[in-house]
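Note that one protein chain is taken out, while the other chains of the complex remain in position.
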Amino acid sequence: MTTTTATSGSSASNRRDAALVALRAQTIELPSWAFGNSGTRFKVFSTPGVPRDPYEKISDAAQVHRFTGAAPRVSLHIPWDLVDDFGKLAAHAADEGVAIGAINSNVFQDDDYRLGSLCNPDPRVRAKAVRHHLDCLDVMRQTGSRDLKVWLADGLNYPGQDDLRARQDRLAEGLRQIYAELDPGMRLLLEYKFFEPAFYATDVPDWGTSLLHCLALGPQAEVVLDTGHHAPGTNIEFVVAQLLRAGRLGAFDFNSRFYADDDLIVGAADPFQLFRIMNEIVRADALRPDSGVNFMLDQCHNIEPKIPGQIRSVTNVQEATAKALLVDREALAAAQAAGDVLGANGVLMDAYNTDVRPLLVELREAQGLPADPYAAYAGSGYAERIAADRVGGHQAGWGA
Amino acid sequence: MTTTTATSGSSASNRRDAALVALRAQTIELPSWAFGNSGTRFKVFSTPGVPRDPYEKISDAAQVHRFTGAAPRVSLHIPWDLVDDFGKLAAHAADEGVAIGAINSNVFQDDDYRLGSLCNPDPRVRAKAVRHHLDCLDVMRQTGSRDLKVWLADGLNYPGQDDLRARQDRLAEGLRQIYAELDPGMRLLLEYKFFEPAFYATDVPDWGTSLLHCLALGPQAEVVLDTGHHAPGTNIEFVVAQLLRAGRLGAFDFNSRFYADDDLIVGAADPFQLFRIMNEIVRADALRPDSGVNFMLDQCHNIEPKIPGQIRSVTNVQEATAKALLVDREALAAAQAAGDVLGANGVLMDAYNTDVRPLLVELREAQGLPADPYAAYAGSGYAERIAADRVGGHQAGWGA
Amino acid sequence: MTTTTATSGSSASNRRDAALVALRAQTIELPSWAFGNSGTRFKVFSTPGVPRDPYEKISDAAQVHRFTGAAPRVSLHIPWDLVDDFGKLAAHAADEGVAIGAINSNVFQDDDYRLGSLCNPDPRVRAKAVRHHLDCLDVMRQTGSRDLKVWLADGLNYPGQDDLRARQDRLAEGLRQIYAELDPGMRLLLEYKFFEPAFYATDVPDWGTSLLHCLALGPQAEVVLDTGHHAPGTNIEFVVAQLLRAGRLGAFDFNSRFYADDDLIVGAADPFQLFRIMNEIVRADALRPDSGVNFMLDQCHNIEPKIPGQIRSVTNVQEATAKALLVDREALAAAQAAGDVLGANGVLMDAYNTDVRPLLVELREAQGLPADPYAAYAGSGYAERIAADRVGGHQAGWGA
Partner (left out) sequence: MTTTTATSGSSASNRRDAALVALRAQTIELPSWAFGNSGTRFKVFSTPGVPRDPYEKISDAAQVHRFTGAAPRVSLHIPWDLVDDFGKLAAHAADEGVAIGAINSNVFQDDDYRLGSLCNPDPRVRAKAVRHHLDCLDVMRQTGSRDLKVWLADGLNYPGQDDLRARQDRLAEGLRQIYAELDPGMRLLLEYKFFEPAFYATDVPDWGTSLLHCLALGPQAEVVLDTGHHAPGTNIEFVVAQLLRAGRLGAFDFNSRFYADDDLIVGAADPFQLFRIMNEIVRADALRPDSGVNFMLDQCHNIEPKIPGQIRSVTNVQEATAKALLVDREALAAAQAAGDVLGANGVLMDAYNTDVRPLLVELREAQGLPADPYAAYAGSGYAERIAADRVGGHQAGWGA
């Protein structure tokens, strides 16, 4: 516990400067669905001003980038974001100052998928699910997107309902068919999730399963780590380090959770965990824009306003990153090598305990951005404007 | 591990006879909402034949009773089961051979309840939530129901969102107002739930909180134990024993879960746990119909057919109860007193390992019921009939 | 996210001043056993300089107070800290500048307690366990201690091993006998623990059970909340708020954990949780020395040095407390009343994100204490001195 370690000395000053450079290059991708309505199985609350179509979602996402300068891409979700002309949507995004990011498939909202998609016992349904992914590849070609993100709701609610191993074989075959259609430079990102919506068994429940499938597919397949998709008590930064070591960490879905939910604002439940995750990223030099790790948000804002929720999510990631960048790695390595348990832990905590908000103010001001993006958005009148303008039509949600 | 302990000898024969008597008196209350559509936040799948109104729900519930002989009551959920004339609905139930059971309030599906109901910071919303409960008391008067079951979705998603303690005070006041309007003989049953839909804090998260409020209210307030509403690893039979010791176990909501979901068929995830729960009930002589414990199901059938799902739920509870009734309590007490850890455990396991399905066949045949209710229903043609008949209209679900 | 909220303005300045006053009055009690050897079931590692007897433990504890100024009391554990003359031990403590705090009973390390102590099926063992507690009351009389802390290892490893409810009855009777012997002004503090060392059922597993027994005993019985003793995902600050509302939070056992262990340095696993706990304390005005809440550590240092481990524990509690004291309660209440979810959360986070280490430096310097207690201890030569001096004898541990 020494204030000085992290904040003074020429080495601390160097770290601060290097942090500013790294933070300036950092980007966080936003999910289009964060701007639509969402909720629990009990209720989806609606609020005035919610987008009615993908164009409005992108406009809202662009506000987050406008005030933070760190969120230049928007992930789409198909069919929620289906439009007639994706070229036009991409142009709209460009007009708003952002780009289309990853394309997310959706093979869980059709009655056909009641017993699964790529793992379904019925070959007709499996073929349909494969086709949907090929359609997503087309969307990628039209929007310039590089990443196909695959999250499957496949699983079982009851023991015996289907054969666990046969489903893995079907999954491998379906992924193989999709992978075969990737263009060079495209990636298939396979997400895992501990549970939900399946309640007894999930077909891609853990990083080991996702990685095994990616290894079988080839170098264009990588793992998506959603911070909310682990068993209670899982050491997520360990998984991050492991996937980086295996060279297969393709993307993050950031969010946070206290229990089993997985869509709270990233950093809201356990900011120290988020810092430890970003610490493994920095330690492995994977923050670089060309590291291949896509830092995305995957969140919903059920009861809080959506654009402010996304702004806070971005600034939370920035704060955790800034702290990770301030870790005195030489002092840390020395204490670790010496077996100084409390000393090494102390070096890490010194960085975590630092108030990095002034550093981020400096970063923003150097970029001509508002010092406080949350307050600046609140004062911009945008929320009032969309509430007044977006009258009529059907608010976007998970259904469309 | 001795087959003989549980199945032979005059004392085993006596236990078997006593079990038949107890099982014959056992009743399990069905939830009307189990017969409508339900699902996760990702998708609600629909199937042909699902009821369009409360009358059809009760007709379906009556099928479960017809084939099992053990499910003579149906819980209603207001406003999902709102009808113009509850007297007529009660008469319909009587015609079908069942009765109206507990009335469940619903103060989570109106936009006003975004930040809670009885705990809401806005006194107007709190008053509205109280009024809804008073309306439920009127439904009870019209239907002859004794139990008002109160489950609140109240809670917080983010730390600081509201004041934890102030919310307890508001809750106490709201419950007090409702309790004051109970007729003699009516009960207020307060359910607790570990989490969901609130993600950071739930206002009635554990049995301790529910019990404290019941004790403050008075003798007509009791705790509802939903088997799916506990933290991972909680010893539920301990809670059952504790609430029985305190004289405040008013009802069960039976269901089961593997993770955080709570609506699978009771006994599907951990049949041994269900047996241990029923063992505490039998041990405390709380199986008696006049014990004050209402054994209810609170389940949904997202991907499986609903009437068969309820039939299996009822038979699962019967099987667990039968095993609990077969425990050789003298041998158990002797082994426990002797400190014979494995011997005592062995007595319990002997009962659990017994195949009680023949005993239940005997029970049913003595009552003129089909030996296999699940198969008998499947062969009855009812499913095909409702699928053909119930065309048009709007299938019932959580929204209505 | 505004730096200014928590750190500028006259109201922020007032909060800072008030925080300094409150922090100056705050005391944290140290456990004597933190200075002896400890470990897991796999291995207890030893290090040079570990105390050989209770006198040396108290001397070490006094070092923590010497450098932090915030740890003036030491809890004892009987029989680990059994001495011939407790008056002499108390005098030694006074000489070292500290006092004897709570007395912890131990009814789990005798072969007689294999199947429990106060809940044991054998009345002879139960009587022995009661007598041990009466002996502890004598130690309290000799040392001027006010608090008898009762943590029982009682529980079951296998279902059926003993009768859950009979054990509650035995527990109630044993506690009643002990409570009856309390002097005026003495308190019986009953600790609960989710699991361990019992693996199937624990006789005091949750706050509800502990509170029920305390209510039955009378006003001198209160609950101990050990921060490491909850089911995964439990909202501990909710329990704190609930026990304060019930007027029965007698003490904290501070520590932290990632999984099921419960003896890491408090604040090491989840500093945000510790802040939220202290926030409930401050919100209920229970930080006051006369609030009746005894803030104790209950930790072990298996692989790290013990005195530095305790110093960091004390400073971690101070930092969390300082942040809780800086919360702008007026702004928080206003945002909560307005239903401003993110605004209210933001007020809380502003305080959490503040670097309070400079404030604590100011606090210490005003008291003539070293600015950095951890570094000051490291530089004091004490560790080297005890390593050199404490040669021969038997290092203290959990066995003695």
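Lettered A, B and C in written order, each chain numbered from 1.
The criterion applied here is as follows: contacts are C-beta pairs under 8 Å (C-beta built on N, C-alpha and C of every residue); 3 or more make two chains touch, one makes a residue touch a chain.
Note that the coordinates shown come from a computational prediction; the quantities given were computed from them, not determined experimentally.
Among B:L115, B:M140 or B:I303, only B:I303 touches the chain that is left out of the view. Of the listed positions A:F67, A:W80, A:Y158 or A:Y179, the one in contact with the omitted chain in the full complex is A:Y158. Shown as candidates are C:R114, C:R131, C:R288 or C:R385; the residue that touches the absent chain is C:R114.
Although one chain is not drawn, the whole complex shows that of C:A94, C:A260 or C:A366 it is C:A260 that touches it. Those residues of subunit B that touch the chain absent from the view are 1-3, 232-233, 235, 258-259, 268, 270-272, 303-305, 308-309, 312, 315, 319, 341-342, 345-346, 352-355, 357-358, 361, 372-375.
Those residues of subunit C that touch the chain absent from the view are 38-43, 45-46, 108-109, 111, 113-115, 153, 157-159, 194-197, 199-200, 232, 257-261, 264-265, 268-269, 302-304, 398. Considering the complete assembly, subunit A touches the hidden chain via residues 114-115, 121-122, 157-165, 168-169, 194-195, 200-202, 205-209, 211-212, 230-235, 237-238, 241-242, 244-246, 272, 276, 280, 283-284, 332-333, 336-337, 339, 341-342, 344-349.
Criterion: only the chains that are shown with their structure count from here on.
Over half of the residue numbers at the subunit A-subunit C interface are used by both copies of the sequence. Superposing the C-alpha atoms of subunit B onto subunit C requires a rotation of 180 degrees, rounded to the nearest 5. Each chain gets one centre point, the mean of its Cα atoms, and the points for subunit A and subunit C are 39 Å apart. Residue positions of subunit C touching 2 or more other chains: 232-233, 235, 272, 341-342, 345-346.
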